[in-house]
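With one protein chain removed, the remaining protein chains of the complex are shown where they sit.
Right after this comes chain A.
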């Protein structure tokens, strides 16, 4: 099987979705002629025309609002927000409408909208280009939040998101765009939303994360193994709806849980995971649930120390030692 990076895998998914369903539209800032600042939409405008793959004015609220209206009218828009940290001008559209329309119209107006956005740090992007706002999105009723950790998962999950009848935020870790490479199946396939995956079995502790943190957890697990400690690794993949069953089963099995996320620690999605574990697996716990997360500060644009903000394998291993010796 051929090996693709994340950019290529997502591009292929968009290509297949555009080919399969003429209601699918791809738009955003610079996604047309340029092919996106990360080249995720490269070649799509040439292949499908300016009517289906197009550049919008530089206005995120307008992009989200237009996507909502297009979906209302029966289309299946796939909007790109250039960086997840640029979603904020569109928050009124997102919080007040995107996830609310089905509820406020009692089922008449469903919005099959996909919003793709690159998120996270680790590649020395400029200030405000490395935010991880997934907790804000997950705290919005009526939307789904998907964050893939590898190219083959990204392709199938994006196609599932586009087929979904509800709004889906699809966050793509910038660090993985060209950093993650994997064998990706040819052709059209979907992977189910709302299912967490056990990537690695182990009895000592359970590492839980998603997106760009999955490779960090796997690296930590590999190091731990060399020291004779086998840990379980869970990739949540979909934050909303959350696969609580898989999560709790994985924690009950080891009795020790470490949640890894690169957003700011306080109020991050990892806090929700920790709360779910406290509610559903307290009796099994042999140590406090720990969070390895970004610090309670803005993502630092200072390149010499930037790497200290984003969790890495060393920090995960430090947490692991703590729960194992509790």
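Assorted remarks:
We adopt the following convention: a contact is a pair of C-beta atoms (placed from the backbone, for glycine too) under 8 Å apart; a residue touches a chain by one contact, two chains touch by 3 or more; residues count from 1.
In the analysis below, contacts and distances are computed from a predicted model.
A chain of this complex does not appear here, and its UniProt-recorded name among "Extracellular solute-binding protein", "Branched-chain amino acid ABC transporter permease", "Ribulose bisphosphate carboxylase large chain" or "Pyruvate dehydrogenase E1 component subunit alpha" is "Pyruvate dehydrogenase E1 component subunit alpha". Only one of A:7, A:26 or A:66 touches the chain withheld from this view, namely A:66.
For the chain missing from the display, the contacting residue among A:84, A:115, A:191 or A:242 is A:242, taking the whole complex into account. Residues of chain A in touch with the missing chain: 23, 25, 51, 56-57, 59, 61-62, 64-75, 77, 89, 92-93, 96-97, 99, 102-110, 141-142, 144, 164-166, 194, 240-245, 279.
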